[in-house]
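Missing here: one protein chain of the complex. Every other protein chain is in place.
Our next item is chain A:
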Amino acid sequence: MAVLLRRGAPYLVLVLAAAAILFPFLWMILTSLKPETEIVRFPPKLFPDHFTLESYKNIWNRIPFLTLFKNSVIFSVGVTVVSLVFDSMAAFAFARLRFPGKDKAFVLILVALMIPVQVTMIPLFLMLNDWGWIDTFLGLMVPRATNAFGIFMLRQFFIGLPKELDESARMDGCSELRLYARIIIPLAKPAIASLAIFHLMYNWNDLMWPLIITTSKEMRTIPAGLALFMGQHVVEYGVLTAGVTISIAPLVIAFLCAQTYFVQGIAFTGLKE
């Protein structure tokens, strides 16, 4: 009995913690499936008496949810693709090429890592405003075309690849571009996948940047759009929970399929000194 208790107690704590973590998700999904009358009924109940997809039908015209979703996809996928190319190019130069001033240039990357976005947002807003880039995809995406963290992370990975690769490739008359595109990048697929997920997650979830850079309803991403909608229509519980569920779903599905890449990207932030 004592043994059973000693073995069981840790699991009990783990299960209780898991329940606490899952509770908001469970409530969210179940609420999005309730008719409005049941959501506002007192006392509130966790499980619906009747399941309905009403909220999932209404969301498309109550909130311009399709527009939000489309904007979020363009913004996060676009930034991810461009940033992966630029990050990996810079990382390649830092890890595999010899050139004067390399160490000093790399210190710049480390300094950029330490600058919080909240500090640069005001001058950035003013600059993009001067350029007429406010409320455009250019304004949303171009400032994020590269990322110091991405350069740093890929450089660490590229440095770990054997030096003989470059030497023998250069002996065979391989150009630097070919070396980068045909040898280094294919070998770095796991690191690139982790970074891709990191970028996707960061931009898909971001609130502040889209909130500042977009001004019209047509340009909002999901987090900014839902947050503003909530401010104006607090009582649309069903529609909002449905929106939240839809917006979380892609990342959760991707997470369940490719867990290691998610965790690696996060765990790597644990390695950066």
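By our rule, a contact is a pair of C-beta atoms (placed from the backbone, for glycine too) under 8 Å apart; a residue touches a chain by one contact, two chains touch by 3 or more; residues count from 1.
Convention: contacts and distances are computed from a predicted model.
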{"item": "Name of the absent chain as recorded in UniProt (options \"Sugar ABC transporter permease\", \"Hydrogenase formation protein HypD\", \"FMN reductase\" or \"Putative regulatory protein\")", "value": "\"Sugar ABC transporter permease\""}
{"item": "Option from A:Val13, A:Val81, A:Val107 or A:Ile159 whose C-beta touches the chain left out", "value": "A:Val13"}
{"item": "Residue among A:Ile59, A:Ile185, A:Met201 or A:Met219 that touches the chain left out of view", "value": "A:Met201"}
{"item": "Which residue of A:Ala93, A:Met153, A:Ile192 or A:Met219 touches the chain not shown here", "value": "A:Ala93"}
{"item": "Hidden partner chain, residues of chain A it touches", "value": "10-11, 13-14, 17-18, 20-22, 24-25, 27-28, 31, 39-40, 42-44, 46, 85-87, 89-90, 92-93, 97-100, 102, 105, 108-109, 112, 114-116, 118-127, 142-146, 148, 151, 170, 176-177, 180, 201, 204-208, 211-212, 222-224, 226-227, 230-231, 237, 240-241, 244, 247-248, 251-252, 255-256, 259, 262-263, 266-267, 269-270, 273"}
